[in-house]
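Worksheet for the structure shown next.
Of the protein chains in this complex, all but one are displayed in their positions.
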Amino acid sequence: MNTFFQLFISALLVSSLYTLVAVGFTMYVGVINLANFSHGDTCVMGTFLLMPIFLFATKMGWLSAGAGLLIPVIIILVMLLTGLWGAGIYKILVKPLLVAPRLILLLASVAAGQVIREAIRVIYPNGSNPQVFPKLLPSGILEISGLRFGYDSLTIIFLSVICIISLNFIIKRTKMGLAMRAVSQNSDVSQMMGINIEKTIITVFIIGSALAGLAGILNGAFYGITKFNLGSNLGIKGFSAAVIGGLGDFQGAIVGGVLLGFIEVFAAAYIPNGSQYQDVFSFLAVIAFLIFRPSGILGEKIFEKV
Amino acid sequence: MVEKILTVKNLTMRFGGLTAIDNFSWDLHENEILGIIGPNGAGKTTVFNVISGLYTPTSGDIRFKGTTINGYPPHKIAKMGIKRTFQQSRLFDNISVLDNVLIGMATISENIFINTLFRRDLLQKELASNINEAMQLMQHFSQVLVENPYRRAGDLVPGERRKLEICRALASNPDILLLDEPAAGMDPNESSELMDDIMRVKSLRKGIGIVLIEHDMVVVQKTADYIVVLSYGKEIARGTFNEVSSNSTVQEAYLGSELENA
Partner (left out) sequence: MNPIKMNDSTTNRTLNRIITPILLIVVVASVYLVVVYENVITTIAGLLLGVGVFFGYSRYPKLKESVNDGIKKDKVYLIITGLILAFIIPLTTRTQPYIIHILIIAEISIILALGLNFQVGSTGIPNLGYAAFYGVGAYASALLSTKFGMSFWVSLLAAGFIAAFFGWLVGLPTLRTRSYHMALVSIAFGLVTYIMLNNLVFTGGPNGIKNIPAPEIFGWSLFSTIRLFGNSFPVQINFYYFVLLFLVLMLAIAFFVYNSKIGLFWNAVREDEIAAKCSGINTAKLKLLSFAMGAFLAGIAGSLYAHYIGYISPENFNFNTSLQVLGMVIMGGLDNIVGVSIGAFILSVAPEKFRSLADFRMLATGLIILLMLMFRSSGIIRQQIREYKKSHFRTELANKDEGNG
């Protein structure tokens, strides 16, 4: 029972990280039908942006003055930076290529990911090797009737849930959210109805990339380590989660993220030698979905527009 | 006795809760031009998508020369002899005009893959006759297409695109041609040229049956032998143009949609 609960908590932890990444993927597909394969590398960029800022803050002695306040500020600052990066990716890379065949745009996003990855490796001091990531999360263990919860896992789960709920609020209740949904449905019509498509798409890129930055930071903070190429794995898992849930569907990204997290953690725990093949299980799950239900769990059956 | 080549019986197509086509039946005979008309959103294009195999109908029966073809994959249906065009012409843009037509022909070629490697002579012979046939076909429709067969199909103007699409469909010598709003976005001059083209198809390919979805009433009036009117997926009238146009239900349906559009 006890192990089961530990596993449950770590599955939730992995799930929330995947969900944060998947949300961005699914929103990009929703508004411009683009799978942005540099998304995972944006996550890792977040960690590499945070480290120098954190180092600087430590050197200046600000951290000892008020760590509890400063750490959230730094995290939000990095999220803003990755959000800006997302807007830049849209402006510089995606927008000029929107008229080209989709294959070109897709390959370009893959190449952009590679450039981010390798640029980090080359530019960051000793970038080829794993970097120690600052412990940003509260440490310690909460014990309730024999069950042990790490404060760090709880913080991550809590933060992700907050983000998802507020994003859900934005999409469902605000004018911007309405615009996003309209653009996802039909961009021609929404343009006629006076929606500023460009602004909407940029907002989506900012939000998606900011969440990716957060996911990267939380991932780094939990494992205490980051590396230039961690993003490809995180990105593919996030995209897989979005596909499992139903690409273009916001709730689908959450369902997919949770499902993928649970599959991965439990398969690794209960299948002999499972931890070696952890990634294999999640990819098999995705491939099974693509064969039997390509539109994902929540996605509707796709009728090709003719 | 003119033979029926296509029979559509009690065709129904639902997408989730939406019924796009409801219990729709008609026949197409040899040498006949059947017009399907109706206001926007009546489900006309869906009828084509079902016949050409892109959608599997929820229920009903489509018979082509006695064989039930619903549920067949699109390529099989096309190979059997039902070819179509699209509302917004879908050409293979980055290859040449000539190649577009050759693709239409090559789909019915009997040469198998091994010949690609070992029987170059057979292929060359077939290619030469295909090219010749393709050029002749295009010659009937447009001088522009023939003058430079190596032009990218994507560089053609809309009128020529439509002609090329018809040529591509005709290239495999189909028994049935489905034309999806060929006059969409054309000025009166162009649509009169189109009417000539449609009649030309009829004279070029003896016995071909044509189903025409059209908004342009002049085109329908001049070309269609028989007309079925569709509104919200249901048939509301059928007959010759004069019969249909004097039908009060039809007038209402069109008027209603005009008002909605306004």
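In this document, chain identifiers A and B correspond to the written order of the chains, with residue numbering beginning at 1 in each.
Following the convention adopted for this analysis, a contact is a pair of C-beta atoms (placed from the backbone, for glycine too) under 8 Å apart; a residue touches a chain by one contact, two chains touch by 3 or more.
All of these numbers come straight from a predicted model, not from anything done at the bench.
Set against the missing chain, the residues B:V2, B:A128 or B:V218 yield one that touches it, B:A128. Note on the undisplayed chain: of the listed residues B:E3, B:E147 or B:D196, the one touching it is B:E147.
Contact with the chain that does not appear here is found for just one residue of B:L91, B:L179 or B:A237, B:L91. For subunit B, the list of residues touching the undisplayed chain reads 52-54, 73-76, 78-79, 83-84, 86, 90-96, 98-99, 102-104, 106-109, 111, 113, 116-117, 123-124, 127-128, 131-132, 135-136, 139, 143, 146-150, 152, 168-169, 172.
Summarising the interface, subunit A meets the missing chain with residues 29, 34-35, 37, 93, 96-97, 100-104, 106-108, 110-115, 117-119, 121-122, 232-233, 236, 239-240, 243, 247, 276-277, 279-280, 283, 286-287, 290-291, 294, 304, 306.
Assume only the chains that are shown with their structure count from here on.
Chain centres here are Cα averages; for subunit A and subunit B they lie 46 Å apart.
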